[in-house]
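Below: the structure, in structure tokens.
Only a single protein chain was left out; the remaining protein chains are all shown in position.
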Amino acid sequence: MLSPVLLIAIPLGFSFLAPLLKKGAKYIPPIAMLFNLILSILLVPQVMRKPIIVLLGGGWPPPFCINLVASPLGILLALLISLVGFLVSIYAIAYIKEGATEKYHTLYLLLLTGATGIVLTGDIFNLFVFFEILCISSYALVAYNGDKHGLESAVKYLIQGSIGSSFILIGIALLYGLFGTLNMADIANNISYHSLQSPTLYVALAFFITGFGVEGAIFPLNAWLPDAHSSAPSTISAILSGIAIKTGVYAIARVTYTLFSAKGFMIFIATIGIITLLIGEMSALGQKKDIKRMLAYSSIGQIGLIIFAFGIATYYGIFGALFQLVNHALAKSLLFLASGYMIYRVGSKELSAFEGLGKKMPLSSLVFTIGAFSLIGLPPFAGFMSKISIISAGIKANNTALFVFVIIVLFATIIEGCYFFRVVQNLYFKKSRDPAHNCVRDGCPTTQKSEMPISALIPIIILALLIVAIGIYPRLVTGIIESAAIGLMDKVGYIHQILGIF
Amino acid sequence: MILITILLIAFGGAFVTYLAGKISGKLRNILAVLVSLALVVLISLIYRREISREYYTLPFLNLKLILMSNPLSWFFAIIIAGIGLLSILYSLEYMKDKERLDYYYFTLLFINASMLGTVISGDLLSFFIFWEIMSWSTYLLISYKGGKAIAAGLKYIIMSIIGSLAMLLVIISLYSRYGTMEISAIASYMQTASIGYTLFILITSSLSFVIINAFWPLHTWLPDAHAEAVSPFSSVLSAVLVRKGIYGLYLFMYVILGLNILNKLHVGFISFSSVLCGIGAVTIVFAAFTALVQEDSKRILAWSTVGQGGYMLLGIVFATASGMTGGMFHVLNHCIYIALLFFVAGAIEHRTGGIRNINELGGLIKRMPVTFIAALVGISGLIGIPLTNGFVSKWLIYKTLILGNHPFLAFAAFVGTWGTVLYGYKFIHNIFLGQLPEKYKHIKEAPLLMQLPMILLTVTVILFGVLPGIPLRVISAIQRQVALPPLQTTLFGIPKEAGELNMINVLFAILISCFIVWLLFRRAAKSVPVQQDDSYAAGSYVPKEKYHYTVNFYNPLSKMITPYLRDVASLFYLNIARGTQRVCNIIRRVYVGEVGYYAMYIVLFLAFLIFIQMFF
Amino acid sequence: MNFLSNNIYYIGCFGLIFIGLYIVLTKKNLIKVIIGINFIDTGVNLFLITIGYIRGGTAPIFSRPGLNPERMVDPIPQALVLTTIVIGVSVLALALSLAIRLYHHYGTLNLRKIRELKW
Partner (left out) sequence: MRKIISLILLGIVCVGIIFALYSIPFGKDKIKVGKHYIYNGIKETGAVNIVTSVVLNYRGFDTLGEVTILFIAALGLGVVLYGKKKKRKEGLEPASLVLYTGCRFLFPLILLFGAYIFIHGHLTPGGGFQGGAIIASGFLLSYLGCPRKWISKERFNITESLGGLVFVIMGLIGLTIGGYFLSNFLPKGIANTLFSAGIIPILYCAVGFKVGAELAGIIYNMIE
């Protein structure tokens, strides 16, 4: 009975239930996500042996109906989504106070459902539908605060996002026109028989990469990201940065590796990744005022790093990319969550307002520092392990261009260090300038500690502990990441597993 | 097992100390002392034991992490643990009324632990991991004081990240080439590597060590960081942390590559070691004269740390018995006396309420005699006066330079020593001699707990000066380990066949000359104390505030040399940083804010993809 | 002429898509941009249907016996279009509501003036 379809169906059912519950709605996302978390943990050993193919709707064999593929990769990402989603939803119980709260919680749960659907589905159109679920709920959630900036960024995000999804749809239509099927394994099978030189395939690939790239935030397509991340509520920034853009990256990886297996194209992907990395990190260094915007730019940079690692196109590269993906999701959601309450307490997003917060909010500052160190890639935190695996993958590939890229990655790490240490020194070593300035809301006495409420503190501490645990004992996650990487490389196996069952 | 225990105690002790601090301050202090004492004891236990032990396997890179102990690592480990213990002892009193003490002790112990980790790690990855931990935890403590220390810390951490990333590149490249990171295995593989690759490894890795050791063009972080850190930590910084650079250089040059390869690394007449020599010489001269014009007691010491690094480098790049011994011995000596001097500066800072500008001080000899003696001995060691440890190591280095036919280098070393003499005297005079300012009339001697480490170190300086054989024996074990010719030693110095240095003879010579001088002074007329107004203002009254204490020491000389001492490197980096900021600000403008352009980007990207796919 | 009559549907739907894109790229009024997005949506839907079309085909409904299955058009694109239409409607509704609120805050719908978030 432990069917992976429950990972999607149960949250969906809960989210339909949530509006009926009015006040109780805020407890719905944690419950649903906890269920997903437990279920995906239980599924892990099973999936590691053999991917589970779930048929939906009458149980006709693929390609005749939609199927879910619970491969190690899918379950890994589902696990990540439910973990981060669970922690963020606990945080949100205390954090989201104003506005249409029950709608917020429902939409939030739907967003996560969409993300889970994306990583599990084996059908390209179904992927598009879940993509839309994710995108549309995030458009609405970005505007949740109802202020000027939230609305503005939501509109911009919506315009760019809908252009992107139209492109995806054109790509799907082109593929459907060629092969008359929507099942990814079937398409992949057809493509490997088909001559790869067909311009239709190229154009479809271009449309796919552009479309998914908008959500996955690769360089010229990511203009929505800083706006949306900086003006959304912090919980949503955390989810957008930790989960939403990861699904875009997943989709790009899926399309390029499984669907098209475009080996020659990979160096181009790596180049895009490097450009994204550089632009993101440099913009983050330039952004000295708004902390959330800075974090958003840093997300762009990290996404670039992940895409670069995917573009290395070796097993080690994919491994590094997935590892980095997991670590970045943990660390960045930690950073956004920690900064969320800091911003709330200080009443400003200005970096300078954070001066001396280390004394007032010691635990939040500590976890913020841990997250930042992990992102820079300092041992013994999780980010170090993934960064080192990406770098070693880049050097192992024995390619001059990739070697140059690795040096650029190192350079970007220096920039990363600059801006994160800038925040850390603001937190700890600067004295707060103006006591009155630090205390806009809640009428807190300036000398006293004003730590977050306990329900918000627990999730971020768990995240920090996870980061340290993975950094010290990487075997916690590397097992499943390894089989996920093998699964993503193994296109033939994928096709065989899905189409071979009838 | 004992190595793992050491690491566990070191890291675990830091955490336990932090937690204990939440309960009571006293418990924390006791724990901190106990932990560092335990480390000293444990490390002394592994003297002369060669251990190598796997402790951890990284699953995804398929790497075994190894801890090891050999003479080289023992040498550095005991220095780290010893100075760590003393600085903790010193901190007990010095830091008494400061805030965030839990944090302070935690970070200090943590830094010590990570430094120990770097020297006892037997593979490059764990070396790197501990190295990085050391970098960021040091940052946390440099900036601890706030104010100016913030900028200093940022400078330090950025430079150190640059260095460690260079090292990372080297390590990963070695790993991807040979599939292992074990130092001994890599050493044997490297014997067959091509010259170009060897050079790449050597140059890139030494970037990081040159930065941490603050050699000339990359020294800019050090003066700020050392001056702005709290004094007990400054002594740790400049005594041991900085010298990790020497350890790293030694590791890569002699342990991994070995002499045979180093001797082959010639491009024309420029060899790798000659470049390092040049760097060392410039560092010595530049730092000595910059220290001369400083007015800040800790800054003088910081610059002297930079300068003394040059001597060590000059010693170890010449792989002769005496050079290597001199270099290594100088590491030990410098660590002892610079820690002592920073303790002195800290004691004065502590008693005067944070005064570091030496022009405001003077005459403290009467009020703080123990501190004065410590300072005197420390400065003598720094200069290299016979009967202090600095003399022996410097003597060995000079000898190497002269015997090896390097007149310019020797000259640079001598010039550096003249500078050292000048600023050493300035340090002593401006703080301890001369007129005692009115406001310091009632100052007290440093507290006993602060005196204790100072006295210990003072005694050690003299002890190693008179009996250099004790440390030299350890050092010759290091040389045997890397198959360099060891220097034969006796308890009092070096036997005749190896160049003859016998400190007992020197001791007697000095005692006799002292006796003669004393006799002469006995015979001469006694000095008559006069009122200062007599000589200054012809008997008329001058307000005490207007007294002219010892400011502008060496003013003519300073005026002469200051124009040549502009820190070009520092300015250069500042400009690079500013330029990067500007570029970043420009790049940020890509996100113009108008959604039409954003849509244009999307279509542009699509068109670009289609374009390249169609036509390539 | 033959080319035109053969591909008139393709030309139509991509015409819509490109007109929509052109609107989004160049117009500055938010409502116009939303209309442009709707154009793109419609074009894509039309394209999907066009792909499934068979010349002279009938709807895939066996409403009475004796219909020739060979001449039925592909049912899948029609099902997909049903989905995409709904998605289009949802996006449109959301976009319009955002536009309403945005107008309250900025007092304008000119996208060149709604650019407080940048850099």
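Per-chain residue numbering starts at 1, and chain names A, B and C are given in the order in which the chains are listed.
Operating definition for what follows: contacts are C-beta pairs under 8 Å (C-beta built on N, C-alpha and C of every residue); 3 or more make two chains touch, one makes a residue touch a chain.
In this text the structure is predicted, and so the values were computed from the model without any measurement.
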| item | value |
| --- | --- |
| Touching partners, among the displayed chains, of the absent chain | A, B, C |
| Contact partner of the left-out chain, one of A:30, A:63 or A:394 | A:63 |
| Selected from A:24, A:199 or A:500 as touching the chain missing from the view | A:199 |
| Among B:185, B:199, B:282 or B:610, residue touching the chain not depicted | B:610 |
| Subunit C residues touching the omitted chain (full complex) | 6-7, 9-10, 14, 18, 21-22, 25-26, 50-55, 59-63, 69, 72, 74-76, 78-80, 82-83, 85-87, 89-91, 93-94, 96-98, 100-101, 104 |
| Contact set of subunit B toward the excluded chain (per top definition) | 596, 600, 603-604, 606-607, 610-611, 613-614 |
| Residues in subunit A touching the chain absent from view | 1, 3, 5-6, 9, 12-13, 15-20, 54-60, 63-66, 99-100, 103-104, 106-107, 110, 113, 117, 125-126, 129-130, 132-133, 136-137, 139-141, 143-144, 146, 151, 154, 174, 177-183, 186, 198-200, 202-204, 206 |
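Operating definition for what follows: only the chains that are shown with their structure count from here on.
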| item | value |
| --- | --- |
| Graph separation of subunit A and subunit C (steps between touching chains) | 1 |
| Maximum centroid distance from subunit C, chain identifier (CA atoms) | B |
| Pair with more cross-chain C-beta pairs in contact, given A-B and B-C | A-B |
| Cα-centroid distance, subunit A relative to subunit C, in whole angstrom | 29 |
| Whole-Å gap between the CA centroids of subunit A and subunit B | 44 |
| Distance from subunit C to subunit B - Cα centre to Cα centre, in angstrom | 69 |
| Overlap residues in subunit B, where contacts from two or more other chains coincide | 588, 591, 595, 599, 603 |
| Residues of subunit A engaged with two or more neighbouring chains | 155-156, 159, 163, 226-227, 283, 286-287 |
| Complex contacts: residues of subunit B adjacent to subunit C | 588-589, 591-596, 599-600, 603 |
| Subunit C residues within the subunit B interface of the complex | 21, 24-28, 33, 111-112, 115-119 |
| Subunit B partner contacts - residues on subunit A that touch it in the complex | 155-156, 159-160, 163-164, 167, 199, 202-203, 205-207, 209-210, 213-214, 220-221, 223-224, 226-227, 268, 279, 282-283, 285-287, 297, 319, 323, 373, 376, 378-380, 384-385, 388-389, 391-392, 395-396, 406-407, 410, 413-415, 417-418, 421-422, 425, 428-431, 474-475, 478-479, 481-482 |
